[in-house]
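All protein chains but one are shown at their positions in the complex.
This part shows chain A:
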Amino acid sequence: MTLSSFFKAELLTLFRRKQSIFNALIFFVMVVTLFPLGVDPSPDFLAPAAGGIIWCAIALAILMSVESLFKEDYNDGSLEQWLVSGHSVSVLVLLKVFAQWLMVVIPLVLALPFLSKMLFLASELIPVMLVSVLVGSPALFLIGAIGAALTVSLRGGAVLMLLLILPLYIPVIIFATGAVRAAQLEMPFTGQLAILGAISLLALAISPLMAAISIKASVS
């Protein structure tokens, strides 16, 4: 197994199991739909709240898709093969997260402009929204991967993983919605986006290491 063949195989597996990707997308759309129905469908409420609604829905959808990141590999014994493959487990984790990120975020980003319009977000704000998703979502995936690795050996680990990981998502959500809100008020928003990027980079440095430790502990 070389790293490139591993990455290709991961992408192919995700592509052939389209349902799990669709699940995340549909979940995202449904959460967004609940807000106008549950709170207030008028543009007066939705337009200022759009950034927050979309980001909360994205965080939940990503958490849902990351939750089962290592489950299949744990059940069929692939994780054990990771440990004996001679590659660094951190690198394998990183490649797997990257593959998952590509396959989940691309559909989300494609759906984003439509949902933004449904929430009456002004057209000139949609690029800001897209950039915030592209810059901030890697942090969500990487932090989520730690939780997924910790709970991989549990049968009903989903709730536990939510409990562990959601508090860690708070800064990402705050800065992402902060960027959108600042753009709405026609204030500078690059600062918030830069901090989002910094959080993603920090997660990139720490998460593969921690996830690898957790995987080794779970498999042994």
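We take it that contacts are C-beta pairs under 8 Å (C-beta built on N, C-alpha and C of every residue); 3 or more make two chains touch, one makes a residue touch a chain; residues count from 1.
The working rule: contacts and distances are computed from a predicted model.
**Student:** Name the omitted chain as UniProt records it, choosing among "Nitrite reductase (NADH) small subunit", "Heme exporter protein C", "Ribose import ATP-binding protein RbsA" or "Sugar ABC transporter permease".
**Tutor:** Result for the unshown chain: "Heme exporter protein C".
**Student:** Decide which residue listed in A:Val109, A:Leu168 or A:Leu204 touches the omitted chain of the complex.
**Tutor:** Considering all chains, including the one not shown, the answer is A:Leu168.
**Student:** Kindly note down the residues of chain A that lie in touch with the hidden chain.
**Tutor:** Contacting residues on chain A, toward the hidden partner: 143, 146, 150-151, 153-154, 157, 160, 163-164, 166-168, 170-171, 174-175, 178, 199, 202, 206, 210, 213-214, 217-218, 220.
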